[in-house]
Structures are given as C-alpha cells and as structure tokens.
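One protein chain is absent from this view; the other protein chains keep their places.
The first chain written gets the first letter, and so on, giving A and B; residue counts start at 1 in each chain.
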Amino acid sequence: MEKSTEVELRHIKKCFGPVKANDNVDLKVYAGEIHAILGENGSGKSTLMNILSGLYAPDGGQILMRGEQVSIRSPKDAMEKGIGMIHQHFKLVEALCAWENIVGGMKNHVLLGKKRVLAEIRTLCGKYKLQLDPEKKIYQMTIGEKQTVEIVKALYRGAEIMILDEPTAVLTEQETERLFEILREMKAGGCTVIIITHKLQEVMDISDRVTILRKGVSVDSILTRDSNAERLAELMVGRTIDISVPYVEMPRNRKEPVLSIRDLRIAERGAGEKLKINRLDVCSYEILGIAGVADSGQKELCETITGMQKATGSVQLKGTELIGMDPRAMMKQQIRIGFVPEDRLGMGLAAGLSISDNIALRSYRSEKGLFLNKKEENIQAVDLIKNYNVSTSGGNQAIQSLSGGNIQKVLLGREIDRGADFFIAAYPVRGLDIGASNFIYEKLNEEKKKGVAILFIGEDLDVLLGICDRIAVLHSGELMGVVEAKTTTKEQLGLLMMGQKLEGTEYAAN
Amino acid sequence: MLRIERKTDGKFLHQRIISVLIALAVAGIVIAICGYNPIVVYREMLEGSFNSVYYVQQTIQKTIPLLIMGLGVAVCFKMNFINIGAEGQFYMGAVAATYVALNVSGPPSAVTLLEMFVAAFLAGGIWCLIAGFLKSKWGVSETLVTLMLNYIAIKLVSYLQYVLWKDPKSLGFPKIANYPTDLQLKSVFGIHAGWIIAIILTVFVWFLLHRIKLGYEISVMGANERTARYAGMNTTRILLLTSLIGGGICGLAGMIQASGVEHTLNDQMANGMGYTAIAIAYMAQMEPPAILIVSFLFSILLQGGAYMQISMQIPSATGDVIQGIILLFILGSEFFSRYRVIREHKQKEEAK
Partner (left out) sequence: MNDAALFFQLSVQLGTPFLLATLGGIMCEKVGHLNLGIEGMMMLGSFFGFMAGFLSHNPVLAVLAAVAGGAFGALIYAVITVTLKGNQTVTGFALTIFGTGLANFLGKPYSSQIMDSTVSAALGVHSIAGLSKIPFLGIVLFSQSLFVYLSIVLAAAMLFYFQKMRFGLAARMVGESPGTADATGINVDLYKYIHIILGGALCGLGGAYLSLVYVPYWQDNITAGIGWIAVALVIFSGWNPVKAIFGCYLFGILKGMAVKFQGISLSVLGLKISIASQVMDMMPYILTVVVLILTAIAAKNRSVGPASVGKSYFREDR
C-alpha cells in the first residue's frame, strides 16, 4: 500500500550569488517515515532544509504538503504548518528554564499559566517517552538534555514533521542511542522525521529511506534496506575525479616527519571525545590533506597544534613537545608554525587595523626596543603586496575593506614569510575565485618544494586529491585512516568520511 | 522594502562634520522654540570665548582638564576597556597631590611639584587599576565598577573637605587649606602652566598609541582579543597596564586643576568634566590630535555658556543642550557609516 506523501519539494532552486546551492532538487518524504538526507559539505542539504523550515525563500520550485501547494515564508509559517526544525546550534535561552523556552514566543494565552504548561509538557513527554525536567535551567543541562528541550519545544508547538540537522554531531554514544529511541517513539506516534546527516551508520540504523544530495543536486532517493555502504558512499561523493589542481611530485626518500602526533586526545565534559588521533605524521616535502565533513575535529586539531587548545598526548615539532604550550610560550621558545586559520578575520587578523599593522602581528616583537619600526613594517607590507599580487591601494588600507581573496593572500603571505618548517592551511581557498585559488595552490607547492611540511584542510575532495600526497580522514573527531592521494578513490574517501573503517588504511604510508 | 547590510569602508570624518553642522542647526531650532534668538546665542558664545585675551585664556583653561582626561579615557577605550571613571580618577589624583602639597615641606618646590605629579598619576592609575584587576581576574564589568568608583571618590573628597582635612582657619566654612603659592602652577602667557603639560601629554599619548609596541598591542586587543592572544600577546598584562596608564593620566588632570585653578581640593572641582571627556574621546575616535580639537570646541561651549549666563541672563545650560544634541547626532549618524541601506524589490511569488 502506497503511503501518502507528507512533504514534497519540487524543482527547488536557490542561489547565493553565483553559487547554486540547490539546483532543481526534488524530495519526497512519506508520512510516518524517518527520512535521511545524506550529503557532504556544499551538497545543499542544509539549504534545502532551511527552505522547508522557512528560514530561506526558494528562488524557484514549489513546496507541497499532502499534495497541496503551500507557501512558507518564515519560520513562523513553517511552525504553523507543523514543521519543526532542530538546528545543530540550539536556539535556546540559557538563563531561562526549559518550560519557559518551550512556551516563550507563543501567542496564545496572556498569562503564562505555569501549572498548565508543566502539565501539558508532562503529557507530551509521557506520550513520546521523553525525559525532561521542565524547571531546570538550560545552562545547567547537558547537550543531550538541551536537544530534548528543543524536541519538546517543536512538539509542543504542534510539529508533526521534525527536521533534525546533524543531531548526533554533539552527542555521546549513549545519547545517540537515546535520541534514536525518541525518534522511533515519534514515528510510532505519527510524526514524520527528516534527519540531515553525513554518518553512514545513522542512515543504516534509523532511516527508512535516504535521499542523497551532491553539489546542489538530488542524486537519488532509495530505500535504506535496499542500499549498502559502498553504494551510498559512491552516490555521496561521485566517482570521477576532476583534477585541475597542480601537483608537485617530490622524491620519497627526502621525506622526514616534521610534525608527529601520538595518542592525541581532547576530552569534553559530557560529549565524548572531541579529538582522537592515535598516530599521524606530517613529513617534509609533502602536503598532507585532512578530509572530513565540517566539525569533524579539524578546528580542534589546528588549535591544539598552535597552542590555543588544551589536549593530552604528544604533538612534537621536530622533537619539541608542543602539548602544554600556549602561543606565548611557543613564541618564547622560537617555535614557528605558519598558520592560515579558517576564521580569517576572527583569529588570524585584526579586522579594524590596516594591512601593514596586520602583517606586523607576528613580527613586531622582534623589532628592537620599545618603539615600533614603522619604516621596516612599511617595507614588509610593500614587499608582500608585490609578491602576492594583493590588489590594494597601499599598506595603510583597512584590511576589512579588501576582497576575500586579497585578505587571504595577505594572511598567506604573512605566514609564508615567517619561514617556518611546518605550515597549516585551513580551508585556504574557501570563498575564492579560480584565479585566487590557483595562486594559493602554486604558493603552497612552492613551499613544498623548499621542504616545508604542509597540512592542508579542505572540503573539496577534488582539490585534496589533486594537490595532496596523502590524505587523512577525520570523522566525529576520530582519525579514520590515511590514504595515498594518487591511488585512492573518491568512494574510499567517502566511506571514511562517513565513519566506516576500512582494511589496511589505518596508518597507510607512514 | 528596506534592508541594511554592513559597510566595510566607513568615511567617518565627513559624516561627523556633517552631523555636527546638522546638530548645530537643530540645536538652534530648539533654542528658538524656547524664545531665544539662536544667532544671538551662538554669537554670544563665540564672543564669550574669544572676544578678549582674558576670555581666550578662560577657554583654553577649560580645555586643559577636558583634553587630559580625554586622552586618558582614549587610551582605555582603544583597548575596548570602557572606563567611565575619569571623574573619580581625577579626584583621586587631586587628593594625592593635595596630600603632598599640604604635608611635604623642605624640598624645593620644583621637587615637590614633581612628587605631586607622580603621586597624582599613581593615585588615579591605581583607582582605575582596581577595575582592570577585577576584570582580568573575574570578568567584572569595568563600566559599572569605574562608575561606582567615581562616587566613592567624590564622597572621599567630601569627607576630606568636611571632616578630615577641614581647614580650621576657614572659620567653620568647610574648606581645605589652599596650596602654598609656590606649589600653584605658574602662569605662562596668562594661563597656568598646565597647558604645557597638556600638550606634552597629547604628544605622549599619540606616540604611545602609534609608535610604541604597547600601543600596538592595545590596538590589536581592542580590535579582537582572540587575535591578540593568538599572536602571543600577554593580554592580562596589557589590560592592567592600560588601566593604570589611562587612570593615571586622568589623575594628572586632577592634580593640574587643583594646583593651577582651584589651588585647593573640593568636591565640586570636576563638575561632570570627566563624563564630558568620555564624550570627547568617543567623538574624536581616540585620536589625540582630534581630542585636542574637540575638547577645545567643547570648552567654547562651556566658556560661552558661562559668559552668556552673566551677560545675557541666558542659562549656561544652553551649552549642555548643544553638547547633548551634537553628541546624539554623531551617535545616530554612525549608523550611516557602518551600514548601507538597500532598497529591495519584493520577490514575486511563483505560482506554477
């Protein structure tokens, strides 16, 4: 018996500037099922769900509910139609109680009626076997409890269709199990659940059907029980590799470990391990890529190496132990690591200052005496602008008035000019056009030829497969394996990124 | 439909000058509504500030404490340390200077003046450092702490004036003894020597903010604390030093005012100048040369206002009204340099 279509998205189009986030996407979700949406970064899955939940308006296409076309122009519209969305970053007010969050903003009774609300919450929790202390304050709750509050909030407002965005990204194993039980209860209670994920295990464990998105297009929609890991991986990342990114081959015998990681662990209260790397080396004359969906531990890895994050284990840079040092200590010990962070204006640069001032950020300390050597700084700035082709009126221009590509060039130039033996580039070409991206690849390859060990964190598999020698894959903070870039397949990478451990890839090529 | 988005290239100076002009016009309208002729009012203000050598001297004399406190406040603001305690730091500096002036005798007056100077700097500096320390240790809001410290300082001065240091020779009138004449700042060109100190301080603060490493660290920390820490800066040290220096400079203003103008210590000395200095620093965007100009302009309002009250029976509060309106307009106009207003066409619904 054919189930009725609860929600259908037809020919959805959404562009952000030149980027086609959703290109003619179709999605059919049947009533009472748990439907997974699988895709890597940039696949358009979040955009699609934001459209369904009213945060974005589509440029084209229709939304149908139970066969009838509807218009959803705001989160309120979505809520009225019974669609509740639970974001990855919770929208809760920390200082208030759970019940206040659940009922806040609703336009029904003038008097809050705490007793009535508490009773209604209790009934709701009983129906779906949810555990919640409504009078507890949010800031006192664990992440799992906060998620439960979000779920109850959506149910309380009449949601029959629940969308969860990467819900297990921040949960421990037990909490994930609990969540799955809750989802099963909701399904039994008549709700329809859509879950956005990149985790293979989740898809297999909990979903009835799965739709795969890739680069803004819906690739396929299949019954979970009819699929397997390999098929899903291949659908998620595709098969062909588009190599237009320049690669430089360096002789193997010159490669020596520059950065050595052993038993690295970052534990977090109540949320499992944020980072777990047993063994990883980055060698000279090589570019090691880090692949993985967003928030897989890349940021934590970078911050641990550069001293901004505490961790246990060992991270050695040419024999010097980095664990236990903060940036100041590193500076005192003359440890130099080139670092282009993901958050450019937030961490790498000072937004309100000029180009020249930003360039001086790493080197001002070495200037003699109390005074700043402005002349020296100006020369540095002029040199950098020339060498890196930065399009600007001069060193005194405010850095935040430059285009994204030029900001990145300044950052890259400053870091490369430090002459470090080890370099981290985190998403270095994000948001840049082809010209600027190629420029950056070339500069990185130049450094590689000089013997620098480079860690390249990226989200585009084509780029990683093109420029890297080896690729390490992170999933939920854990190092899944390291593969040779020139002999691996996208499917292999896809499986690793989704959490599948593969034979023989654990410490490949180390 | 109007939409706003952030701009990245703000042209601050044009905006501010236009705002000031509009503000003056609006203030003129307000004055007119209240029954006074705005042109006469403005003219009288300028006359009262410039019409004779004496008046010019008075205007410059009023500029001095505003300028110095503006500098002190600017140092703190540059680091995003919202110090609104200039008034209190002013008073503590005056207290320390007075203590030295009235209790130390023996060394030549030049040495004593130097001691007064140092004492005032330390007193004002420590008063602000309290807030800096509390912020670095426990994250306590410096805005509220410095505000509270203002009141504690004023009450302390009252206590000294009415009780502890009350001059028995003043025949029951609550007053602290006058400074010995050789500890009162001498006149140079008709204005007490404080103006020389003020100019030196202006240059000093400019150097501090633009040419010295600490000033660079202050700028970076003020722009983005995370970046500062990542660059390896000792953010705690910078915070403590900045609060000490900023407060110390404000303390100096107190010493200069006590020694050069009041020749004593009393609890009416600051008269809200500390708060005006904050407005000045903000308007001048923490740049010393601009602070000099803006404090001079504000003292025209002050001096002009005082003159008008005497000569024309127009309340001196006019100066405050104009000040307030100018400040409000500048604050409001910031919006236009930081954001762009875009007209958006409503997207037509697709009904296929």
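Just so it is clear, contacts are C-beta pairs under 8 Å (C-beta built on N, C-alpha and C of every residue); 3 or more make two chains touch, one makes a residue touch a chain.
Computed from a predicted model, the values in this text were never measured in an experiment.
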Contacts of the hidden chain among displayed chains: A, B
Touching the absent chain when the full complex is considered, from B:V53, B:I310 or B:L331: B:L331
Residue among B:Q58, B:S259 or B:T318 touching the omitted chain: B:T318
Which of B:Y42, B:Y99, B:W206 or B:Y275 contacts the chain that the document leaves out: B:Y275
Hidden partner chain, residues of chain A it touches: 74-76, 79, 91-96, 100, 103-112, 114, 139
Absent chain, residues of chain B that touch it: 4-6, 30, 34, 82, 84, 134, 138-141, 143-145, 147-149, 151-152, 155-156, 158-159, 162-163, 275-276, 278-279, 282, 315, 317-325, 327-328, 331-332, 334-335, 338-339
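Heads up, the rule we're going with is that only the chains that are shown with their structure count from here on.
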Chain B partner contacts - residues on chain A that touch it in the complex: 57, 60-62, 69, 71, 306, 308, 327-328, 330-331, 341, 345-353, 357, 360-362, 364-365, 367, 370-372, 374, 398, 400-401
In the complex, chain B residues that touch chain A: 8-9, 210-216, 219-220, 222-224, 226-234, 347, 349-352
